[in-house]
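Heads up, one of the protein chains got dropped from this complex, but the rest are sitting where they should.
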Amino acid sequence: MLKDITIGQYFPGDTLVHKLDPRVKIFTAILYIIALFFVKDFYPYIFIILFIATVVRTAKLPIKFIIKGLKPLMFIIIITFTINLLFTRGEVLFSLGPISVTKEGIIQSVFMALRLILLIVGTSLLTLTTSPIALTDGIESLLSPFRKIGLPSHELAMMMTIALRFIPTLLEETDKIMKAQMARGADFESGNILNRAKSLVPLLVPLFINAFRRADELATAMEARCYRGGEGRTRLNELKFDKKDSAILLSLIVFFGFIMSTRYW
Amino acid sequence: MIINIENLNFIYNIGTPFEKKALDDISISIEEGDFVGLIGQTGSGKSTLVQHLNGLIKPTSGKITIDGIDITNPDTKMKEIRKKVGLVFQYPEHQLFEETIYKDIAFGPKNLGLTEEEIELRVREAMELVGLDYETLKDRSPFEISGGQKRRVAIAGVIAMKPKVLILDEPTAGLDPKGRDDILDEIKKLYERENITIILVSHSMEDIARLANSILVMHNGKVIMHDKTREIFKSADLLEDIGLDIPQVTKLMKEFKKRGHQVKEDCLTIEEAKEELIKYLRGTKNA
């Protein structure tokens, strides 16, 4: 189940999309989300779907991979669909006891489900084509103007890097501790909610203690490698914003501007 | 026969591109009361195999019977399996979580549904078996004692469940020589006193030679050798081929024999080698 979540996963490649400056991609993702919620009609979504199709093609991402990424979130999509279907008022098409389905309800629920799917697919494209490091660098660079007002952009980026680095390690450790406690007869699967929450103590306590120990050792190791914050630091791979990046950014701004303008037609 | 494994297979990530055969058609049986050393390189399937033995991993196919119970049968209660087989993981001190040493050791027996009196008795026994003083330590926090002591508390937590088969995965990893010797001595004492079956997973051939009666050798998910310790270490070349070693003294005796000296080559410990060499050297001197 955990393995199926493609959000946040990176699909390595060497395409135009992969090589695009991460700042352009992050900015586009923000534009994309705004556009998605700005639009009120079905037909602009055709352009958005076309946009996604183009990105997927160019980045050579397997369609299956993207569909698989939707699976763990299917539950939320279905709930959104059902709520909109049942609770939108309007022209009643048919009813079953207290439940009635309206024409507006059908349109609204399909629209909302589509919007959610496009939101998930669109944002996962960002992480699928951008390595965690590039993503962090991009965020750090985009946030750096806010340093003046006291936003610790470098520290935030560093925290993100370390989190990404240790997620697999901690997952592995969770699995190990869980098994070790199960070997001592712990039961994580049955009982009511209260009992289950209680049964997590033998898992969570060691997990936290080990995480603190790791954090302590990591801090020592970082200090030994002369880490002293973002001041005066250089980077192995510095972000470069070239002509191609500006051209693409400009056309994307025009494209999403056009989509948003459909609201006023 | 306490453990019987028939045609055990296990495949990781079945049906994905990451599919990997971790256990390949394993059929072995282990006698009750045996002390088995399980050796093999990292990734040879040792950990996967021992986790099958107490039901933490379900096999892809095959059958495992422990003390007459088919543990691969889905109807078998997990609690029954845990009573039969205790598993001490690598770095077991990383799983300690209670406020006091007593409570931590009592966790396993409590899960078995024993009475308070029985639990207290077992904690007392288990602590004594691993060389921890009950009265002075029972109310201490398991987090404020030394590394070697923490490990003993963790091992006691499994011993207190009184399993018929005790599996220890690298119980001496990361300890210094003194800590290692202490733990190994306690394991030996436990084996001699409690009359249980022990499976010891280790990378140290010296430790295995010192303790195990028989050895299982794993390579690429298969059990490629299963014999008495002495016999296994005679096949030094075969072991070397799969990246394993033999104890230094055994190597020495082999080398010495190669030079034309008539000595027993299957000495496993320094004491054995010493006796053999003394006998041989005195013999040649007198002749």
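General observations
Should a chain be cited, it is by its letter among A and B, assigned in written order, with residues numbered from 1 in that chain.
Rule of thumb we're sticking to: a residue touches a chain if its C-beta (ideal position, glycine included) is under 8 Å from a C-beta of that chain, and two chains touch if they have at least 3 such contacts.
We adopt the following convention: contacts and distances are computed from a predicted model.
Missing chain, UniProt protein name: "Energy-coupling factor transporter ATPase", from among "Pyrroloquinoline quinone biosynthesis peptide chaperone PqqD", "Phosphate transport system permease protein", "Cardiolipin synthase N-terminal domain-containing protein" or "Energy-coupling factor transporter ATPase". Touch with the chain that is not drawn comes from one residue among A:Ser95, A:Thr169 or A:Ser246, which is A:Thr169.
If you put the hidden chain back, the residue from B:Asp75, B:Glu144 or B:Glu192 that touches it is B:Glu144.
Only one of A:Ser131, A:Thr174 or A:Thr262 touches the chain withheld from this view, namely A:Ser131.
In the full complex, subunit B contacts the hidden chain through residues 41-42, 144, 146-148, 173-179, 203, 206, 243, 245, 247-249, 251-252, 255-256, 259, 261, 270, 273-274, 277-278, 281.
Residue-level contact of subunit A with the missing chain is found at 131-133, 161-162, 164-165, 168-169, 172, 214, 217-218, 220-228, 232-238.
Keep in mind that, in the parts below, only the chains that are shown with their structure count from here on.
Once the centre of each chain is set as its mean CA position, subunit A and subunit B turn out to be 44 Å apart. Within the complex formed with subunit A, the residues of subunit B that make contact are 51, 54, 56, 78-79, 82, 86-87, 89, 92, 94-97, 107-108, 110-112, 143, 157-158, 161. Here subunit A touches subunit B in the complex through residues 173, 176-177, 179-187, 201-202, 205-206, 209-210, going by the rule given at the top.
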